[in-house]
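Of the protein chains in this complex, all but one are displayed in their positions.
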Amino acid sequence: MKKNSTNLRLRLPALIFASEVVIVVLYACFVTYDDHANALLQNNQTRHMENSFYQNYPFFADIQVMIFIGFGCLLAFFRRYGFGGMVFNFLVATFTIQWAILIQGFFQFFYDGKIHLSVLNLINAEFACAVVLISFGAVLGKTSPVQLLIMALLEIPLFGVTEWAVLKYLRINDAGGSILIHIFACYFGLGVTFVLYRPSLNEGHPKVSTSYQSDLLSVMGTLFLWVFWPSFNSALTFKGDDQHRAVLHTFIGLSASTITAFALSSMLSKNGKISMADVQNVTLAGGVTVGASVDMMISPAAAYVLGVMGCFACMLGYKYLSPVLAQKLRIQDQCGIHNLHGLTGLISSLAGICAILLATEETYGPSLYETFSHQAPPEGDPQLMELQQLIPDLEAGLGRSAKEQALFQVAALFGTIAVSAVGGMLTGVVLKLPFLASPSDEQCFDDEVFFTVPSDYDCVNVLSETRKAENE
Amino acid sequence: MKKNSTNLRLRLPALIFASEVVIVVLYACFVTYDDHANALLQNNQTRHMENSFYQNYPFFADIQVMIFIGFGCLLAFFRRYGFGGMVFNFLVATFTIQWAILIQGFFQFFYDGKIHLSVLNLINAEFACAVVLISFGAVLGKTSPVQLLIMALLEIPLFGVTEWAVLKYLRINDAGGSILIHIFACYFGLGVTFVLYRPSLNEGHPKVSTSYQSDLLSVMGTLFLWVFWPSFNSALTFKGDDQHRAVLHTFIGLSASTITAFALSSMLSKNGKISMADVQNVTLAGGVTVGASVDMMISPAAAYVLGVMGCFACMLGYKYLSPVLAQKLRIQDQCGIHNLHGLTGLISSLAGICAILLATEETYGPSLYETFSHQAPPEGDPQLMELQQLIPDLEAGLGRSAKEQALFQVAALFGTIAVSAVGGMLTGVVLKLPFLASPSDEQCFDDEVFFTVPSDYDCVNVLSETRKAENE
Partner (left out) sequence: MKKNSTNLRLRLPALIFASEVVIVVLYACFVTYDDHANALLQNNQTRHMENSFYQNYPFFADIQVMIFIGFGCLLAFFRRYGFGGMVFNFLVATFTIQWAILIQGFFQFFYDGKIHLSVLNLINAEFACAVVLISFGAVLGKTSPVQLLIMALLEIPLFGVTEWAVLKYLRINDAGGSILIHIFACYFGLGVTFVLYRPSLNEGHPKVSTSYQSDLLSVMGTLFLWVFWPSFNSALTFKGDDQHRAVLHTFIGLSASTITAFALSSMLSKNGKISMADVQNVTLAGGVTVGASVDMMISPAAAYVLGVMGCFACMLGYKYLSPVLAQKLRIQDQCGIHNLHGLTGLISSLAGICAILLATEETYGPSLYETFSHQAPPEGDPQLMELQQLIPDLEAGLGRSAKEQALFQVAALFGTIAVSAVGGMLTGVVLKLPFLASPSDEQCFDDEVFFTVPSDYDCVNVLSETRKAENE
């Protein structure tokens, strides 16, 4: 087995089978059913339709479509890397989910010596999966499946720890995951691609181009992400009016950013034409920007403005920032995740902080202490008992003021950026190890390296080159 | 900026940004949360899982898929206009939704000086969106995005007024929107295309053709519409058995029209071959024809027959009526919306009237007055109190007889046709204004006009022409 060979024949099975053995042993030792999935705990008090399953499964199903079909199609935009985009997405997603069930399980669903499994864990695992897939966007086409699996293997524990620390100790408001999902994934991915820097790619690569069909397929991915993004942003909010608002805001933010993307795309192109890359990516910016404040009473108009702002940041990032990052800072961000997840995540975090500072009992009533649970009075505080008469389910909080909460949000933001960027760089170092089947520069963005391709594989290419030659 | 230029660089951003300013100001002044999305109104009586959100969101999500992916793929059937079909659908849909939330909000969800927003408004806005997208079908490939947005801008207020007048004053039964959605959208679209008549297109246009891939993509759109149509037809019925029947009838009607479409397609083609255009369109006829009576006790067999009848009408319309409309009446109906939405809508309206006339208390029991709410006894009528003992939630109606109700249905049908046709023609006049980037005849059905296209864009075309030449 040559050091630089891209042959997967031994490497990929070895990695997968080894992981499977570890995973199945850990599952056997540590994973059991949650009370709502455990036959033993059913009794004459059980009402089957009140099983938590029915509250979570519809959101889980929607997020499944986003992860497997939305991301899968979106990443298939390269002319010669459609298999890679769609199929490595599939591989990485299924691998990540198995692993995240364990890691997140240890941190969040572990008691009585066991991880307790329900659909709620699966939703969390799909969020972890979204993190890895976003990071994957930075190195799309430049990594082997072996490298991608190792990236997932390393990213998930770091994500699990960060998530646990932020949720348990900093205790922030971030219903849509702007900080924990988008910011983490973005800076991790940038860290990886920074280390995997390939100077020659800055001079252009013949295979970095789309085809008519790949552009259409990628837009389909965008549409699936768009359609189910409200479910993504609302899956883990409080039930009831909080979840309701999360859906409304996401929908409004997305539709505002979509029409803005069309305006900017035609305005910033030389000949006034719309670019498909913008339609595929920039339209989605609003879904991220509303994330951190998505369940709050920010007003529909604010969601609209957030959508527009996110779109501007994302579009200007693609146009002016990405080239600088690639040329000057050796950050080759293939899908522009810094624009779609980083810049928008920052805006979202800021908006979340503003929304926290502006939240009053006048607007929220006593449920202020539900949405901002950490500002609820602590256990034993007489004010808590008063509030519990108004909202019986209210849990004790930490008695934080809004300003304190804002500081914790800031801490979470910068902490997450630091941890993910450093973690990403270290992961990048690991991915540079030999024997990981990393493709050479010429082999990038090319399905032929890792797939048996059909005979018409580069026909379209040959044809369009012939035509170009004829035209010249 | 030349009068006839198709350059979008100034026009599209100007229109979008101006609209956004207006929309965001109106949202800020007038749009607030519905009680079910308002944190302030939660108290110790609130049961979160009884939030109206949970009743409506699953249907909303299904309709989202229809609007963005179903319509988007279906409209991408032209060989060189896949971007236009799929992407302008995306643009128009997101624009329309924002606008419809305001317009329908003023007419239907306005009280205490505010529009109250919930997922229910979003469902209504998506229906408004379906109206614009159906009308779009008549002018597909012949209009610029600027024209399409202006069409939406004008169509939505007219639709909003019509919907409000029909629902408030005529008070008709039309659960699946056969009259308000399909008929309105169809005649509006025909009015627009009548005014935008392009004589040269009647002689055939080289770009009016499909490719193997575009045909497959378009069928996928059909399949998504097919699969979620039951949700569309049942989203706004009464909950419970009414919604249950709506799903059963839609499903049966659609499956009946689908197999009929295959039979007719092979029967009416010269060589007995199936046409993909028929598979893409005619299969869906049954979904429209069951619309007006979809929640009534019409019997499964009647839903079946309606599906078959709708399919016949639609197929014969494509075969024999559309050419006449284009050649003789200067109505160039690009996607044949008159067949799929007009003729079927008429059949559906008639079927609805029959179902109303045939409805008896023997079949429906007291819930007759729920399904046919306007035939319920008016406030103060002693019969109302009797009925309310049987069905506590029953609301007072207008005490109409079935025949009276039938007349109102007829009035609504003809009123809608008249208003939409005239409105469409006036809109067409506006769309003929200069500076709207309208493509010339040769530029029709061509993505290159409004999009940066990949280098393989017309390869397939070149190739198939080469092949044709070789064969000759």
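Letters A and B mark the chains in the order given here, with residues in each chain numbered from 1 onward.
Following the convention adopted for this analysis, a residue touches a chain if its C-beta (ideal position, glycine included) is under 8 Å from a C-beta of that chain, and two chains touch if they have at least 3 such contacts.
Everything quoted here is computed from the prediction, not taken from an experiment.
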item	value
Absent-chain contact - pick from B:I67, B:V139, B:L236 or B:L264	B:L264
Residue touching the undisplayed chain, where the options are B:E20, B:D242 or B:D333	B:D242
Of B:L368, B:L384 or B:V449, the residue in touch with the unshown chain	B:L368
Positions on chain A contacted by the hidden chain, ascending	7-10, 12-13, 16-17, 19-20, 23-24, 27-28, 31-33, 36-44, 46, 48-49, 51, 53, 57-58, 61, 64-65, 68-69, 72-73, 76, 82-83, 86-87, 90-91, 94-95, 97-98, 117-119, 122, 145, 213, 217, 450-457, 459-460, 462-463
Chain B, residues in touch with the chain not shown (by the definition above)	55, 58, 62, 79, 209-216, 219-220, 223-224, 226-228, 230-231, 238-245, 247-248, 251-252, 254-256, 258-260, 262-264, 266-267, 269, 271-276, 279, 283, 297, 299-301, 304-305, 308, 363-368, 370-371, 389-392, 460-461, 463-464, 467-468
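Operating definition for what follows: only the chains that are shown with their structure count from here on.
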item	value
Inter-centroid spacing, chain B versus chain A (mean Cα positions, whole Å)	34
